[in-house]
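Omission of a single protein chain aside, the complex is shown with its protein chains in their original locations.
For clarity, chains are labelled A and B in written order, and residue numbers in each chain start from 1.
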Amino acid sequence: MKPIIQAQELSCFYGIVLGLNNVSFEVPAGITGLVGPNGAGKSTLIKLITGQLAPSSGTLRVFGESPRNNPKLLGHLGYCPEREQLPKDLRPVDWLRALASVSGTPWGETKVLATKALDRARLGQEHWKKRIGTYSKGMKQRVKLAQAIMHDPKLVVLDEPMNGLDPMGRSEFGEILKELHQGGTSVLVSSHILHELEFLCSGFVMLNWGRVLASGSQIDIRKTVVEWSDEISIRCSQPSELAAHLQAQGLLRGFLADGQDLTIWVNEPENFLAQWPTLFAGCDCQIFEVRNKNQALSSIFERMTR
Amino acid sequence: MKHAWNAQYRRWEGKSVGVWQRRLSIARYGLRLCLSGKIIKIFLVLAFAQTFLLGGVFFLFGQLVAPESALLTWLEGLGGQEIIKIISALTSWALLYPEICVDGIYRVMYYLLTFSGPFLSMIIVALFVHRLIANDLASNAIVIYNSKALTRWDYLIGKFIVVSTILSVVWILPVITSWVLSNFLSPDWSFFYHSFPSLLRGLTVGLVAVFSLSCLALLVSSFARKTGAAVAYWILGWISLGIVASVASVAHPALDYISPIQAIYAFSGGVFKMLDLVTDAQNMLPFFGGFFNRVSAGNEPSDLPISNGEVFLPLLSLSLYCIISIVVVSRRVRSS
Partner (left out) sequence: MSHLTSNKARLGAIKGVLFMRIQELTTPAALSRNAIVAVASFLLLMLLRLDVDNAASRYQGLVAGLFVLKFLPIFCLTKGGETLRSELKEGTIEYLWVRPASKVELYLGFMLSGFLGTFSIVGSALVGISLAGLALGALGGGAFLSLWLTVVVVVASFTAISGAISSFSSKFVVLGIFYYSFVELGLGAIPNGVQRLAVSFHAKTLLNGLTSGDGNLELNSFAWILATGLIGIVLGAAIFSQSRYVVGSEKEA
């Protein structure tokens, strides 16, 4: 499948300050996470993708076109900035109507678009009459999302959209993004909360100090791990029995059981995993999930940025 | 026992600095911030340059009354003995009536200085007013200040010191420096004594202007939610109050003091009492009386467009502005 974003030896400098340094990557359609610590270059990359900045060198193509000074392409993009400031004296419908008009939507159609977008962003109608200045952080994030998806873009770019949201809000936000994806819209979402993106995104671009550390699908990134940790987390029906069973075979250095979760520390990780298919013979325990600590995305990222 | 390698957090156990030290550190930081622009420095240099203008005039006057001054020799070279005679005739009165002549020249010059003060103050304050309180309110830094071991009054005193220090360069510094400079360069130590009342007048006007304009600058800065708005409010408030005062004075002349600048002008007139000076000069200096009668076509000094001004009402108006400013500003910087 043709990638929606292609960067070739892309660099962007602010005077002598480094934004992005000679990066090359591709982003396929779907939900893609853009992760990296503060100052990694995420916002610079997002600004390049949305045409707000011009590359210092290299090329960037979005849907095969350069986004800089390209109104036709910008019409297919939706963008939700990180900044929280919104026009506080306006009502959300009015603001969205104005933005739709700036996008070139005929005035008569703007109201329908605005209300539909607010519905999709799950901002309750009882809040529509209030001015944005009176909104909570979560409500503001929904208004920001609504303006980005209002015109049915092909790609929505979200810069740290989950900042300030409570766990419920984050989960709901993830649901909205999944719905967008199901509707055929690709999403590029930046965050430093890797844990959330891990369950939401099919692919990642990992950045640090203006360089791409890894990019591709979750599976591709996990393949880069060559060392296995001696710490393994298992979710199963009878953790204590399973621990006793493995202990009896002399494989464990220690274990910790908590509810359905069992964390074990093995003597030789590679041998342990090699024996994996036969390990559980004779143990009446149902295994739900197994995770090696090193394969958690956050752990991979931590090691890459070290 | 304490160990040098103990890396745990340790509370500061030394002696804390006093509250004035803390206020002064707010002032120091504020001054550094407010004086960071180039344009404000240019205007402050311009304001201070008035010192040399005043000092120059006082020095020349001193040299004119000095018996063997180089200036007289130079004038003799230019216009001959006639010029010297005329100047000697005129300046002999200065020696005879120093309380009028020496004090008079200082009084006139310090009075003229009060005319440049408002304009320079308007421009200079406009260049830093947004950095006083508006910046702290807009960036929520006020919350951080309030969380420190300082009351809002300490914060306000610190900010007040910032504005008043800068405004002193316009109103007070030229008066003091030019007085000291010119008296050290004067031919006679009696100049110190005779010019002292004028110094006091100049300082009184300067202190009142600095205090009231500082309060107003803090008020304007605390009103603005956006930093840019503080500058606009300061300049527009200046002009708007001027317009309102000029219209309202139709109803009653005292309403002219709605404008703080008109109040400062009137107060300055009341302190310097220029009409009294002219009357005294006319009565006591025969050459001035004759000269005055010729130029004023026989009019009395009271017919001239100069007055003794007022002290009470302008001061009342400025005090009201100060009280309002202090009340409003202290409420605006409350921690709640």
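Here is the rule we use: contacts are C-beta pairs under 8 Å (C-beta built on N, C-alpha and C of every residue); 3 or more make two chains touch, one makes a residue touch a chain.
Here the structure is a predicted model, which is why all the values come from computation and not from measurement.
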Full-complex contact with the absent chain, from A:Leu77, A:Met139 or A:Leu200: A:Leu77
Listed residues B:Val17, B:Val45, B:Leu200 or B:Val247, member touching the removed chain: B:Val247
Residues of subunit A in contact with the chain not shown: 50-53, 71-72, 74-77, 79, 81, 83, 85-87, 89-91, 94-95, 97-107, 109, 113, 131, 147, 151-154
Subunit B residues that touch the omitted chain in the full complex: 39, 123, 126-127, 226-229, 231-232, 235-236, 239-240, 242-244, 246-248, 250-251
